[in-house]
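Input: one structure, supplied below.
With one protein chain withheld, the remaining protein chains of the complex are depicted in position.
Naming follows writing order (A and B), and every chain is counted from residue 1.
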Amino acid sequence: MSEHGRSTVIPAEETRDDVNFLASSGSRRAFLRSGTLATIATAALAACKPGARGADSSSAVATPATGAVTGGTMPVVVPPTPRETADAMDAMHEKGVKAFPAKTEGKGNVLLEPRIEKGVKIYELTAKKTPWEVTPGVKVEAWAYNGMVPGPQIRVREGDRVRVVLHNELPESTVIHFHGLEVPNNQDGVPFMTQPPVKPGDSYTYEFTAPNSGSHMYHSHHNSTKQVSLGLLGAFIIEPKNRANEPHSDIDTVLILNDGLGGYTLNGKGFPATEPLVAKLGQTLRVRFMNEGMMIHPMHLHGMHMTVITKDGWPLPYPYRCDTLNIAPGERWDVLVKCTNPGTWAFHCHILPHAESETGMFGMVTALVVKA
Amino acid sequence: MSEHGRSTVIPAEETRDDVNFLASSGSRRAFLRSGTLATIATAALAACKPGARGADSSSAVATPATGAVTGGTMPVVVPPTPRETADAMDAMHEKGVKAFPAKTEGKGNVLLEPRIEKGVKIYELTAKKTPWEVTPGVKVEAWAYNGMVPGPQIRVREGDRVRVVLHNELPESTVIHFHGLEVPNNQDGVPFMTQPPVKPGDSYTYEFTAPNSGSHMYHSHHNSTKQVSLGLLGAFIIEPKNRANEPHSDIDTVLILNDGLGGYTLNGKGFPATEPLVAKLGQTLRVRFMNEGMMIHPMHLHGMHMTVITKDGWPLPYPYRCDTLNIAPGERWDVLVKCTNPGTWAFHCHILPHAESETGMFGMVTALVVKA
Partner (left out) sequence: MSEHGRSTVIPAEETRDDVNFLASSGSRRAFLRSGTLATIATAALAACKPGARGADSSSAVATPATGAVTGGTMPVVVPPTPRETADAMDAMHEKGVKAFPAKTEGKGNVLLEPRIEKGVKIYELTAKKTPWEVTPGVKVEAWAYNGMVPGPQIRVREGDRVRVVLHNELPESTVIHFHGLEVPNNQDGVPFMTQPPVKPGDSYTYEFTAPNSGSHMYHSHHNSTKQVSLGLLGAFIIEPKNRANEPHSDIDTVLILNDGLGGYTLNGKGFPATEPLVAKLGQTLRVRFMNEGMMIHPMHLHGMHMTVITKDGWPLPYPYRCDTLNIAPGERWDVLVKCTNPGTWAFHCHILPHAESETGMFGMVTALVVKA
């Protein structure tokens, strides 16, 4: 379902009449995009009701939309019953859920395999404008590393020698800051403080030994309000040298929260194009939350609790349990979920306007599927 | 005092001239409602000062308000002294505090006694439009369970068999999600994911064995940005099977934070209509904070500290102390307060525009009264 979210692009397929009731109601659908006009939207739903109940709905709906009265007789407008209004709204909600997980072009946070030269793991990152499909048919112009949002996942081991080569094909200078990594100062990526900005067309090489382990990030630190919002961000995970220190997990996943270009997203996609997390009954899931947005996002898991084990990559001395974890910009939190409750469970930001509007769930919503 | 908060309804009693200085100043009072125009408001207070000091204030005030100059002589406008301006403002602040706790119609979060059939605790919840008085004279049209905001408190014991029957008398479909309860998937209340929405006029029955103990919630999970904001929310507390695991408390209370319809509220009311917490010196108070709003609310207690004991119903491995607890949407935090400091103590959200404007305290403010 493509009409969700804070998109600025109206996709062509919006005009498809695949839900009968919604025929010829383009302007109403655009209007409904605003989740803040909830009450008015309900009224609008009512106003768009067919003039006569039981008539063919696609032609009847056209009347109030076009204003064209074909005959000399004024149609008698019968207000819809609450049930009819509810059915219309519910149909939109159902469409969204049934579309999940919706197919879109492009996938972010894909593991980047390094090239290894003389024992150095080399990662090439090209920053460039990239069309990015957030939900089916809704494309934005992202600024991305290697054509994906979030950028490719970098995953090394504590003590690895790492080289990151940045190629700037953007119309602005940029840099990379390794957020959370305790690298030497001249590898920290702050323009004019630790390095010159990397100009359009230029390349720049970072190199360091992977320091403190944990869930970290990399992102632009130049004109960052704009550049990070447009997509110049990714996960940088350092596994500990001694894996015995790691808690057991069967599935290890990253969930990057964002509220910039493309609206409210999880790993660069909005519901229903978000990727579900899938586990077998009894498995332990590790989720690495990372907030690359400008707002807090308290993530709520249905059906099971989360055990919080690390903060910004650092193990908590005493893990604690919760079902709603508040994640602020720049923070990373790792949690374990013991998947003991079978079913498809909603997993979403609990700031409700980041997750649901009159037309259904959108944005920061996914599901944890526990297969029996 | 009724001019506080983000109300959309202007009550009739606004026109009462019970504070002499405020006579004939209806438009100024409306203007003062906006807490963000603080500086300008002070100027407005000054501008509305009587034309001549010491003159009968009610008639004098009318002059600048109406613009009617009755004689041929222009009145000499003497600006008020800072003291006079301050007195006018302070009178409004005093009125609010003196009115606390102000009487309003309706009370939320009232314990709901179940009907018991064959060992099953049965709770009937009717969702329906309900006029709701937030502060004296300020009524909004809530969507409520059993005519109250928050809905009735449900309180069961771990292992109890529980049946919740939802009757939908709203003009929209709805559902109930049991937030924090690890119920079977088909009782989780997510439309099209775990159940069909409950249509207007229909009823729906949830049934489960009370799972993980703690401070939980129930609320709509359909069109939830609107439905929860309008009032479809309540506390769902599960006491542990083994009460020996519970920390001692003399008073056990729930504080539901909200920022939807009716503005900033605690248990559905805005200051001065909020309910004070009352304890005897030496008693231990348990407060179960629940955030059903869209914003964070860092709650600050004066005079004593809070010991944080649970997160989302789960005991913290090591409780910690604080006086300001940041509570994000969807979160629940339980704290203990050892009431060692006698007096009436302010207890409020420390995002100050949620608690005080030029005209006095409003919204998310209550008091803890410790009686010596």
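By definition in this document, a residue touches a chain if its C-beta (ideal position, glycine included) is under 8 Å from a C-beta of that chain, and two chains touch if they have at least 3 such contacts.
Just so you know, these numbers come straight off a predicted model, no measurement behind them.
Peer 1: Quick one: which of B:171, B:184 or B:342 touches the chain that's been left out?
Peer 2: Result: among the candidates, B:342 touches the missing chain.
Peer 1: With respect to the chain omitted from the figure, which of A:199, A:243, A:280 or A:371 is a touching residue?
Peer 2: Selected residue, touching the omitted chain: A:199.
Peer 1: Going by the contact rule already stated, which one of B:83, B:103, B:118 or B:248 would touch the omitted chain in the full complex?
Peer 2: Missing-chain contact among the listed residues: B:83.
Peer 1: Check each of A:121, A:139, A:155 or A:179 against the chain that is not shown and name the one that touches it.
Peer 2: Within the whole complex, the residue contacting the unshown chain is A:179.
Peer 1: Given the contact definition stated above, which residue among A:120, A:165, A:190 or A:278 touches the chain not shown here?
Peer 2: Checking each option in A:120, A:165, A:190 or A:278, the one touching the absent chain turns out to be A:190.
Peer 1: Applying the definition given at the start, please give the residues of chain A touching the unseen chain.
Peer 2: Touching the missing chain: residues 170-173, 177, 179-180, 182-186, 188, 190-194, 197, 199-201, 212, 221-226, 228-229, 294-296, 311-312, 314, 316-318, 326, 328-332.
Peer 1: Need a quick check: the contact residues on chain B for the chain that isn't drawn.
Peer 2: 35, 38-39, 42, 81-83, 85-87, 89-90, 93-94, 97-98, 296, 298, 300, 302-305, 318-324, 326, 341-346, 350-353, 355-358, 367
The working rule: only the chains that are shown with their structure count from here on.
Peer 1: Taking each chain's centre as the mean position of its Cα atoms, how many Å separate chain A from chain B?
Peer 2: Centre-to-centre distance between chain A and chain B: 32 Å.
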